[in-house]
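A single protein chain has been omitted; all remaining protein chains appear in their positions.
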């Protein structure tokens, strides 16, 4: 993004097709929630010629930079962007004796740009705005330095500064988390605006605008169909930059196909070219999909609903559907002269790099398409074989071959697939693994010195400890939490129910992790009560924090109260981060957020949580504020 | 190390010599007894018996002949490492430490170590005279113990080094399974197979040790010890020592067969017989109950398979066809157990097969 200077320098007309993506120019073109935009513009206008720090975060490609640029343009701010100098400067610095490292340069930049206006801009009503999107590496290693510089800036600054950080699923590289912890945000009075991924509707609007624009550039341009737009929306997953990119690339392929078609026009070829175009599209989706998601799901579908045709039979897109109905019932893979419509070989080839997750998806979903238990047994056998073969160390079995064998097994044995529409669900394996990890972390924190293995602890000691100590645990909450931990739901029918248990367990983790004295739990249960009460208010703020999130998402009007309770919320959030650190390290933030949203559901359902809040007067006040 | 029985033959002087020294040393250090295995390790090549060929070659080398690269293989406890160490000690005397590089599976032995450590060691030249003026071979010895657990890549890295450094270095590979050594290496070495030791030799040695150490062991117990050890002298000696340790010093009671069985981890025969009987009864619940009890006793399932295998093979009432079926199942179960499968499930599976076979 930093390289788009050329575009900003010139007028909008300079936009050409070779430019990868089109940035919106005016405020209405933005695909971002208008509330966020106004938030930023209010902030900017209140900080004209004044120091101030704004932190903008959000997922990749949700339009953070675009918003900042558009808003500043509309308010006639001049953007000064920090670009980290190359290492070469550093080298020559040593040679020439003028030594200035990145830190000093950054300091310089903040100082000079915030005080002196650009000589080349004559108009007096243009104010400066500093934009930092690129952070010198040294700051990531030593955030203290960065914070020192910020402190200086706050004292002298005459221009606002905006920091833009992309959210990252990996906590270790999350810049916002590293550089702007809660206490720093408070200390320097940093305003924080967090963007959500672009909604589908907004994305669609942006795509259509873009399509129209492309058409205005080259009149021969064919507007993409609604279907392909939908597809792009799906695969972009909230990333508007990516969506624009794929829109731009897609028509170009179509154009090629169109020319091809024009060259060999003739009735006999028509269907064929139709067919090739379709496959081309499929391939395009599967090869350049954002994370192979859409393509992957398509492919999984092909494995789950295998289709055959008689040998030599021509398949084309228009009569596939009809054919399917007529022939399908008599065809299965065991018959002679039957061919796959979607050859497992090609599927295996294109997905061998993500074979593990592919198999997980197949495993999670194959049961619904099977009608007899005998074929399920056979298919399950192939899946199990596939897992073993892909995991083998001693004998080198090719990954592709084992993968191929596994999906073939699933396809061949499915003699008469159920055709009902089923949503492809993602596998629960990883969720289970995570739960297991968390559970063992709890166990470790709770009973560090207890002389049995974690397995025995979980299967033998804990269930009875709950039974036998319920009387002694005068503290009702602990009993409640234990019962959650050890409680088994009956048949788990829906995913939602599942997620509730999961999040309840998470709740247990949080509650437990906030009670330090639990380490000697097994020694003395009764000591629990006091520290637990002490922590209660923190826990309440934690709940508050959740409420805050919910409010944000629902666009409630309760924004003001949010600011008022900011302090408490921060505490809660700090507490939260601490807890997260206490949990397995590799539980990334992303997931944490996901869990939180699950938690909300729990809160809604469970009234006793509120009862807990009512316990202390402080909390009552907070509650009424909400 | 087992075969040092020659000591006895050479006469008490040389036999008691090294071990006597050792004992004195041990006492000086503050009464810390050394494992008997170390204490009674052969000191010279001549102490090693029964492994005729390799002893002959080493003896020639001691008298000045050249030494080929060696590959010593055979079951555990037959004296492979002892032999080469004894030879090296005799060859180099005090320079022993400088001239020997001993690497085993617990050291890092990846390809990098082979390249760096072994190469740099083997590149040093060695003089042909000992500090005390006596002549000694002008080469060093690299001993790769437990060579079968080296990776193939590391073994491959070894072959060039081996060839290039023949002037200054001899390699001695020691392993249990020669099949795990890659072909190019075996072809560069002279192979010597170490045979399991004969029963009399072991008895002789054990009797010698027990009289040295004042251990009271019944001859029945001695025999069951040897049975369980199966030609592995190290195991036999260790077991003897363990039994002795478990007895209190003032208690002069004999080591009984039961003690030996317990220490060796052998399953008493009544359990094996009981299992066969209960399988013949053709009642699934009785079998699983018996199995539960068996596992509760803490016996090793792997051991059960071994002993059961002997029993089945020797059994006259089972037809060959059924023996084949059972043995196949035994092999499968042993394999799965080794990979960590649940003992209960594998043994139940085995017993079901037994049950069906014994019925017919």
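Chains here go by letter, A and B, matching the order in which they are written, and residues are numbered from 1 within each.
The definition used in the following text is that a contact is a pair of C-beta atoms (placed from the backbone, for glycine too) under 8 Å apart; a residue touches a chain by one contact, two chains touch by 3 or more.
In the analysis below, contacts and distances are computed from a predicted model.
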Problem set entry | Identity of the absent chain, which is to be given by its UniProt protein name, from "C2H2-type domain-containing protein", "Replication factor C subunit 3", "SKP1-like protein" or "Ras-related protein Rab-21" | "Replication factor C subunit 3"
Exercise. For the chain that does not appear here, which of the shown chains does it touch in the whole complex?
Worked result: A, B
Exercise. Which residue among B:80, B:234 or B:322 touches the omitted chain?
Worked result: B:234
Exercise. In the full complex, which of A:108, A:189 or A:374 touches the chain missing from this view?
Worked result: A:374
Seminar exercise, completed: Sole touch to the unshown chain from B:189, B:301 or B:358: residue B:301
Exercise. Tell me, which residues in subunit A touch the chain that this view leaves out?
Worked result: 359-360, 363, 367-368, 370-374, 376-377, 379-381, 383-384, 386-388, 390-392, 428-429, 431-432, 435-436, 439-440, 443-444, 448-449, 451-456, 458-461, 463-465, 467-472, 486-489, 491-493, 498, 501-502, 505, 522-526
For this session: Can you list, in ascending order, the subunit B residues touching the missing chain?
Result: 30-33, 35, 76-77, 104-108, 110, 145-146, 149, 232, 234-235, 238, 241-242, 245-249, 251, 262-265, 282, 284, 288, 292, 295-303, 333, 336-346, 348-349, 352-353, 355-356
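Keep in mind that, in the parts below, only the chains that are shown with their structure count from here on.
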Exercise. Roughly how many whole angstrom separate the Cα centroids of subunit A and subunit B?
Worked result: 57
